[in-house]
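One protein chain is absent from this view; the other protein chains keep their places.
In this document, chain identifiers A and B correspond to the written order of the chains, with residue numbering beginning at 1 in each.
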Amino acid sequence: MIRDITIGQFFPGDSVIHRLDPRVKIIATLLFIIELFIVDNFLGFAIAALCLGVVINVSKVPLGYIVRGLKPIIIILLFTFTLNMFMIDGHVIWKWGFLELTEEGLRTAVFMAVRLILLIIGSSMLTLCTRPLSLTDGIERLLSPFKKIGVPAHEIAMMMTIALRFIPTLLEETDKIMKAQQARGADFETGNLIHRAKSLIPILVPLFVSAFRIAQDLAMAMEARCYRGGENRTRMNEMKLKKRDYTALVLLTMFLAVIITESKLF
Amino acid sequence: MDNIITIENLIFEYNKGDESHPVRAIDNLNLQVERGSFTAIIGKNGSGKSTLAKNLNGLLLPTEGVIHVDGYDTRDDDNIWNIRQTAGMVFQNPDNQLVSAIVEDDVAFGPENLGIDPAEIRRRVDKALKDVNMGQFKKKAPHLLSGGQKQRIAIAGVVAMKPKCIIFDEPTAMLDPKGRAEIMSIIDELHAEGITVILITHFMDEAVRADRVIIMHEGRILLDGTPQKVFEQEELIRSVNLDVPLMVEMGAKLRKAGIDIPQSIITEEEMVEYICQYE
Partner (left out) sequence: MSIRVENLIHIYDKGMPTEQLALDNISFAADDGRMVGIIGHTGSGKSTLLQHLNGLLRPDSGKIIIGDTDITQPGVSMVEIRKKIGLVFQYPEYQLFEETVAKDVAFGPKNLGLSREEIDERVREAIELVGLDYEEMKDRSPFELSGGQKRRVAIAGVVAMRPEVLILDEPTAGLDPKAHKDVLNMVEEVHKRTGNITILVSHNMADIARLCDKIIVIDSGKLITSGTPYEVFSKKEELRAVGLELPPVTRFTETLRERGIDLAATILDTDTAAEQIAAYLKGKAK
């Protein structure tokens, strides 16, 4: 069910990847994503996939766990795949009615699918190997130079922290409310679209009420624990770039160079 | 007497929709809490006990009257962080007071807000988690823990701020018996270490552990004294729809049956001893 979603989840571990500075990991992920869009041939993807494979292997996150995270996007994947397959003009290799499968179309479809899969896996590696709080700390630090131009770096990070903390709680709450309303005879599965939309009200109203109650309680608890925004706040886990972080940055630069060279050459 | 908290003529009113008719939650209350003591505050919902608790660390400010916490006036903005560090607070709902998705980061939240040195935060977090027997869970996500465990994390989060006083606002109301027992034994330990404990509760068996019991009713103090003294007033307590500890009830029934049970007996151990040596 909804709990199967692994995107955005953290996979506890103690690998080198887990221990890297979050800032390095965020930058690496951003670069990886950019590179996926620079790449325009399969060899480039192969190199990217290989590097990603090495990272996964080092991180010790089970491949099955990562692949399971792809489940929710399967529909998007199939949709774009089919669309690409039939919508691009070129050398027709198969025809059925108005549907024409072209060589170029098939190529683009596979190309886009590979890109999308690498994109999802690549970015989920960031969240799988980075404790949510380090991630938000990393974002806060990376954004802090922009504070001067009015970017609320600390607030953004705190909002993400709280969201990460309470998503599982709210999912659980949703599950409970759904069951309670089902016990009162509510039916979420049958009927037309309007009926189904209406049947969500008995879930959404209590869920909002819960969310407000949590917000109120949490704000009170945070105040009681002396929370007063980002000013003068210290962090238990200081961020200092270590040797492994520099190594990672060097490797990252090399990877970037290879990809750029490769796309120029072929 | 060395008091950590002094409350003088506290009145607290809040608006419930209608500005011209504020509701008076606390009505001219005077109270001193001795440093290092263990005070239980009992009262039914709406008696003002939670409002009182939130006044003790500046989460709410008096409408009238003055509260001093360790010498700081809660109305003075400059003192507010000192006050909240001095008087920590643990709330009822174990889910809604944890900020972080990782146990140890949550415990670090308070000390981080205080601007404490990272190495020192690390020491405090490890110590606090050990104090509540949750050391082995430090990397876990709170939503995977039981209610009692979550509440222990919340306590650790307060302990890591090194407060002199901790206010527990119905910390066991949402827990099962096992969770309740765990939390109560931690509260006893904290008290033994010298922390002033203020425990707000519905459960009489928890209140008998305190050195002092205060019963609140309609925003005022109805009874105040040692548990023995307070629970002597069984009828008065029942008249405001509260229970008395089982042994107080038992003692009253036995006295009615003509057995001379001293009113000072309020715990099971005392009662068992008394009956066993009865001549």
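Keep this in mind: a contact is a pair of C-beta atoms (placed from the backbone, for glycine too) under 8 Å apart; a residue touches a chain by one contact, two chains touch by 3 or more.
Treat the numbers as computed from the prediction; the structure is a model and nothing was measured.
Student: So which shown chains sit in contact with the chain we cannot see?
Tutor: A, B
Student: Kindly state which of the options A:201, A:241 or A:254 is in contact with the chain not pictured.
Tutor: Of all options in A:201, A:241 or A:254, contact with the hidden chain holds for A:201.
Student: Under the stated touch rule, tell me which residues of chain A contact the chain that is not displayed.
Tutor: 173, 176-177, 179-187, 201-202, 205-206, 209-210
Student: If the missing chain were put back, which residues of chain B would it touch?
Tutor: 44-46, 92, 146-147, 173-174, 176-179, 202, 205, 241-243, 246-247, 249-250, 253-254, 257-259, 268, 271-272, 275-276, 278-279
The definition used in the following text is that only the chains that are shown with their structure count from here on.
Student: Could you work out how far the Cα centre of chain A sits from that of chain B, in whole Å?
Tutor: Going by mean C-alpha positions, chain A sits 42 Å from chain B.
Student: Can you list the chain A residues touching chain B in their complex?
Tutor: Where chain A meets chain B, its residues are 10, 12, 131-133, 161-162, 164-165, 168-169, 172, 213-214, 217-218, 220-228, 232-238.
Student: Can you tell me which positions in chain B touch chain A when the two form their complex?
Tutor: 54, 57, 59, 81, 84-85, 88-89, 91, 93, 95-102, 104-105, 108-118, 121-122, 125, 139, 141-143, 154, 157-158, 161
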